[in-house]
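In this view, the complex is presented without one of its protein chains, the others remaining in place.
Coming up: subunit A.
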Amino acid sequence: MSGDGCPALPTDHVCWRHDDPAAFEAAARAFLTVGLAAGEELWFVTERDPAGAREWLAAVPGLADALRDGSARVVPLDGTYVDGRVADPAAQVRAYAEATEAALAAGHAGLRVVAEATGLVRTPRQRVAFTRYEHLIDGYMRAHPFSAMCVYDPRELGAAAVAELACLHPAGNVDDVLFRLYAAGRGRTGLAGELDRSARDLLATALERAAPRPVDGRVVFEAGRLRFADHRCLQLLGEYARGLGAVAVLRVLPGVGVARLVDLLGLPGIRVEAAR
């Protein structure tokens, strides 16, 4: 499906699986360069040695000047995220919101961050908190000039942990994660990609972490970029909504077989509408 007429997936929240240093450096430089051209404040949040990180940044064309005048900087991971390294999702979003406001107040067009965040998601408990934060900050990004490339190392975390994180980012290089659950703006939740048996458990986890809430008895999923959904995942969406006393509304493009499957199985708790 081309997704004609449906908004493209947001590009301001990238999940980068860091398993190839050269590819990461190229992607991070490109991401920062876009911000530089747009007049944004730039942060490189990392556990690396600050001097080495500055040196790496300075090698990016145009960034040496930005480093000198303070519009680009290296920020230690510990100085950015919360105590004990278990994120307080709402507090963390507030912190970045304040930083974004400060960047705007300082005359920048916004704030753009490359964050090497592996150190914050090593344990399951950390990931529970951090994935909740990832979805909250995703929503903030849709409405504010804040963007981020979140960088995770699969060699330390394992593929399953990276998938938990990647599916909550609308963009990135983790192509083997079949779906994306993201903030679609105006408080709505987006679902893109493909939902099959192999994605079901991850979808359950993502729903639990993102915790989309009903409005007027409907949990609306903007799914114009959803190419496939099987009965297991549709059942799951319906069960999720019913657990909140609501109905799940899936807004899909015509031609995706979702409506026929819902009708065929008489699935409770889910309704299919045309994407808009």
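Some notes on this structure:
Just so it is clear, a contact is a pair of C-beta atoms (placed from the backbone, for glycine too) under 8 Å apart; a residue touches a chain by one contact, two chains touch by 3 or more; residues count from 1.
One rule holds in what follows: contacts and distances are computed from a predicted model.
Not every chain of the complex appears here, and the one that does not is recorded in UniProt as "Histidine kinase-like ATPase domain-containing protein", selected from "Peptide ABC transporter permease", "Carbamoyl phosphate synthase small chain", "Histidine kinase-like ATPase domain-containing protein" or "Na+/H+ antiporter subunit E". One chain is missing from the display, and on subunit A it is touched by residues 178, 194, 196-198, 228, 230-232, 255-257, 260-261, 264-265.
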